[in-house]
Each structure stands twice: as C-alpha cells, then as structure tokens.
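One protein chain is absent from this view; the other protein chains keep their places.
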Amino acid sequence: MSNEQSSTDLTVSGAGTSPAAFQDPGMPPHQERMADKDPAAAKRAERQTVVLFAVSVLGTIGMLVAYFLFPSGDTVESMRTSNLLLGLGLFLSMFGIGAAAVHWAKTLMSDHEQAEARHPQKSDPETREAALAALEAGAKDSGIGRRGLLKGAVVSAVALAPLTFAVPLVGQVGGDWNVSNFRHTLWERGRRLVRDPSGDPIRAADVTIGSAYHVIPDGLREGEHASHWIEEKAKAVVLMVRMDPRDLTEAEDRRDWSYEGIVAYSKICTHVGCPVALYERQTHHLLCPCHQSTFDMADGAKVVFGPAKRPLPQLPITVDDEGYLVAQSDFTEPIGPSYWERLK
Amino acid sequence: MKAIAARRHHRLAPVALLLLALLVTGGLYAALAPSAASASAPSEDDIAAGRALFQANCATCHGPSAEGREGAPSLIGVGAAAVDFQVSTGRMPMQMDGVQAQAKPPQFDAEETSQLAAYVASLGAGPAIPSAEQVDPALGDAANGGALFRTNCAMCHGAIGKGGALSEGKYAPNLGPSTPTQIYEAMQTGPQSMPVFNDANLTPEEKRDIIAFLGEQDAGSPGGTDLGAIGPVGEGIWVWVVGMGLLVACAVWIGAKSS
Partner (left out) sequence: MSTRATTGQRAASGTADYLDQRTGIGTAVKGFARKIFPDHWSFLLGEIALYSFIVLILTGVFLTMFFVPSMTLVVYEGPFAAMNGVEMSEAFASTLDLSFEVTGGLLMRQIHHWAALLFMAAIVTHMMRVFFTGAFRKPREINWVVGFVLMILGLAAGFTGYSLPDDVLSGNGLRITDGVVKSIPVVGSYMSYFIFGGEFPGEHIIPRLFTMHILLIPGLILALIGLHLFLVVLHKHTHFPGPGRTQRNVVGFPLFPVYVAKAGGFFFIVFGVLALMAGTMTINPVWNYGPYDPSPVAAGAQPDWYMLFLEGGLRLMPGATEFVIAGYTLSLNVLIPAVVIPGLLFTALAAYPFIEAFATGDKREHHLLDRPRNAPVRTATGVAILTAFFILLLAGANDLIATHFAMSLNDITYIFRVLFFVAPVVAFWATKRLCLGLQRKDRELVLHGHETGRIVRFANGEYIEVHKPLDEYERWIRVQHEARRPLEILPAHDERGVRRKGYHRDALRARVSRFFYEDRVEPVTPAELAAAHSHGEHDALEGHPSSGGVPAEIASGPSVDARDR
C-alpha cells in the first residue's frame, strides 16, 4: 500500500495523460421520510408540532402571570426570581414557536430538493452597449466635456459647501480645544492632601509605615473648578504610601520631595491612563490592573515590568504648620499617558 | 392591643413569632456569648499556653522570642489581630515557602489561636482583635462601604471581592470565605502584600461599612447566577459555550434531513 500511495501524492503537472474528469452523477434519488410513507407518522409529526406551539402559548401565559405575580420587588432575591421567571416564560414562548415551525418544515413540508438555474452576473453585450450609449448621450447633452469652466465651478461649489456644516461642528465639538490643560492639575504649593472620597486631611503622623492612602487635592469640588471637578479629579488623583526611609532610593534633586518615607505619586498610568493602584506593600511595587505595568514606588516609580515606559510623576510633598501633608507644587511634568507634544 | 389580638389569628402569625423568637435568641446569644478573643483581658495562663504553642510551632522561623529571622518577620508589636488573622485563616504556620502564604484549614482551634494571640500581644502593643460589635455587618452602611471598597480595595480584590492577580504569582484572595473579623484584621494589619489601613485611613466605622458591603454580596446577583463574577471574560466564554453552542446545535438540527 505504501509504495502505491507515494506515487499518488503529487501528480506531476501536465503529465500529458490528462484523462477526462469524472462526470457529475446528478442528484441522488430522493429518500422518503417516515411521514411521507406512513400517514400515522405524519399525524404524529403534526401532533408534535401542535404541542410545541402549545408550549409557546403556555410560555406566554406564564410570562404574563410572572409579570403580575412576581414584580421586581425590593430584595435581591425577588429581583432574581422575577428575572428568572420572566426569562423562562419568554424562552418557552419564543423557543416553542421556533421549534414548532422548524419541526413542521422538516417533517411535513416537501423535502424534494429543487434546482434553480444561475445566470452570469454581468449583463449581456447589448445591454452594456445601450447603457454606455445612454451615459454618452447624457454627457454630451450636458456638455460637461466641452465646458471646462463649468466643470471647475461645479467641483468648487460642491467641494466647498460641506464647510458650512464642518466648520461649526469642528469649531465646537472639542470644547475650547485648549489641549494645554493636560499640563496642569489642581495641585499647588500648600494645597492639602486629603482622603478620597471623604476629603479628610491627612496628618503625616497618621500615615504609618506600610499604609497606602488614596488621595485627592483639598477643595476639589469648591471654587472656580467646582463645575468641572471630575476632570480635575481625573488628573489629580494620587497614591501615597509610607515605607521605611531606608528602603527608599531617591534621586539627588528629589530628596526633599518625600517626607520621612512618605512618597506621593500620580495614580494615572503613564501607559494609557488607568488608575494604577495595586500597591504591594512588601516589594513596594505598584501594579496596574489594566495592562500590568509595574512601578517601583521605592525607586522613583520606575517601570519594572509591562507596557509603560515612563515612571509615574511624583508629587513633591511636605507638612504644614499643623502637621498635615501638603503639596509643594504641581506635578513637574504632565501626568498620564504620553502624547505627541508632551515635552513641548 | 386589640389590633395585635386581632392579628394573632393571622395565618402568618406563627411564622412571624418563630422569626421573632429566633431573632431574640440569636441577638441574646450574640450579646451574651463570650467572644473567643475579646471577652476579657487574657489571663497569665493563656499567655503561658500561647508561649508553649509558639515555641513548638512558630519559633523555628520567627525565633524563640519572636524576634524574627531571615525571611520571617519579627512578631514583636504586630498585635493580637495579626496573629488571629494569620492563624485562623490557616496561613500560619506556613506549609511551604512560596510567593505568599496560602489560606488553608486552620491548624489550631479557636482557644489555641487566642492563646497564641495573647502571647504575641504580650510581647509588644499592637492592634487588638476587634469586638463583635466592631465587625457586625448589620450596624454598617453597605452603600458607603461600597464606595470605600471601590477606592481602597477593588483594584486588588475585584469589584465585589472575588480576588485578583498581583505580580509574580502573588494574588489578592477571594474575600467570600473570610469572616468579618478576619476582614477587619486584614485591613488593620496589612498581611503580606496588602497595605495597612489604620484607623486614620479607614476609621473603625468605615471598616464596618466595608464589612457590611461584603456581607451584601452573600445575597448573590439579581440577574441570576453570577458566573463567578469575574467580569466580561467570563461572559465572553459563556456566550460562546452556551449561546453559540446551543444555536449551532439548533442550526445542525434545522439543516439535517428528517428521518
């Protein structure tokens, strides 16, 4: 068998013999179904179909009953019951009709396969000629070919007209289009760090080693930015942790940005902007749950793994006279994901 | 009084009475029963028994006076709450070295656990085991707890505490099997990778709100089975398996010749 097969693996193209191909045997003879041969079977199929339709009717009635007797209610339990009963009723109501129709078609409607002829998609040569002639006659009639100025006028008018729609839209769809807003957050010299969302200020002494605080700027929802506090919050959220100062590696120019082992970094990932918040206390690593960029909070929030390139921006902090933590300034670079003109 | 007398004959009255009786009994029990940990200050006997247990089961790693060694932290000043959490969840004594200690059936019963806790607490002041009232979900505000949970906990433990992955094989566990006391202690002491949420960060009331929020999850989902509550990936798997599975089966039935 094996030597026989190897010779059949690849046929050399154009071997010369090229015998005529097999002939299509045509449609196989029709196989009679049970319901075709046996009137009792046909009757049975009909009864089955009726039962399936009846299931649908019962499902519809059941759903209506459930609607009136089991409203959504006030507890999780009653909500779930209502949803379950309505769903089952709807299921039976719909599925019954579907199954009945299909069963009817399969068992009782003709299953003689029929052939319908196909025709090439393209129109016949005369039609093509006629179509071409019609277009040519039209073009000639309009004189578009001869009147060059007219052609130019049509094109310019039609090309310019959409501006009436586009300019007002584009002018305002992006608000004030002031993309330099990306650069600034609410943080400024002396603004207190407060807990998110309660707004309670944080005493440095309360931040014990190993703590992680989710922080927003004080007065987030007050003053001139009260109407757009949510955009400000989206930029200003900070994660603050305290570790043993001996664990901390700090750049020369950032030595006074932390306070006795307390460091604060922007919570917005430098990759695509998810809140990075999975702080692993023992390794001081901060993991982003969206794309798993990992930042080392003990070492300038440098990237140790994942798709982010840049460290998280650090918020310089200190304490005020009452011992509460305050910012020294805004972030010194735009927070969040990279964008083209970020460094400009 | 008349109204009550009239309603005594209501057919649901026995049920209501039974419920009332159960509630009163349960409430009395909860109020009067000696809480395993916080009932009273531990006696000298407890501390002595705890020391003996410690020497036999913990000292190998943590050192004979709990001063800590390479890879095992000092337990001086961690408090009773940390011991109760670690031992009652079975994380300690640790079964094997790994990226993190795994929860398993506890090795010590409640009494031994409290003795161990008493011994460690005697070594240095630390967070105590919370009282029953501090962890009673009925006293908490679940909605506020939900808001706090989303800000402080959901990033690791998932939206309703079903757990999630951390880096390098570590993970934040499913909070479903945890008792309110264990949840409180975990926040208080920050086991392993978890940060510490002291009482300035999350006040005791806020911790109880979080416990109430997690308690709400026991009622399940209003929409039916929660599919493990793992989010859109689970839903994606189910739409392929159940949805496409059933419908392709139906399509095959429709396309097949009837016999």
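The letters A and B name the chains in turn, as written, and every chain counts its residues from 1.
The working rule: a residue touches a chain if its C-beta (ideal position, glycine included) is under 8 Å from a C-beta of that chain, and two chains touch if they have at least 3 such contacts.
Because the structure is predicted, anything quoted here is derived from the model rather than measured.
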Which of A:111, A:200, A:250 or A:299 contacts the chain that the document leaves out: A:111
Residue touching the undisplayed chain, where the options are B:42, B:79 or B:158: B:158
Sites on chain B contacted by the missing partner chain, in the whole complex: 99, 141-147, 150-151, 154-160, 162-169, 171-172, 213, 216, 221-227, 229-233, 235-240, 242-244, 246-248, 250-252, 254-256
Interface with the unshown chain - residue positions in chain A: 1, 4-5, 8-11, 13, 17-22, 24-28, 67, 71-75, 79, 82-88, 90-102, 104-106, 109-111, 113-118, 120-121, 170, 173-177, 179, 181-182, 196-197, 214, 216, 228, 230-231, 233-235, 237, 267, 269, 271-275, 277-278, 289-293, 303, 305-310, 336-344
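What we mean here is this: only the chains that are shown with their structure count from here on.
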Length of the line joining the C-alpha centres of chain A and chain B, rounded to whole Å: 34
Sites on chain A touched by chain B in the complex: 31, 33-35, 75-77, 79-80, 83-84, 87, 98, 102, 106-107, 111, 195-197, 202-203, 206-214, 241, 275, 277-283, 285, 287, 289, 292, 294, 305
Partner chain A, residues of chain B touching it in the complex: 147, 151-152, 155-156, 164, 166-167, 170, 172, 190, 192-198, 200-201, 219-224, 250, 253-254, 257-259
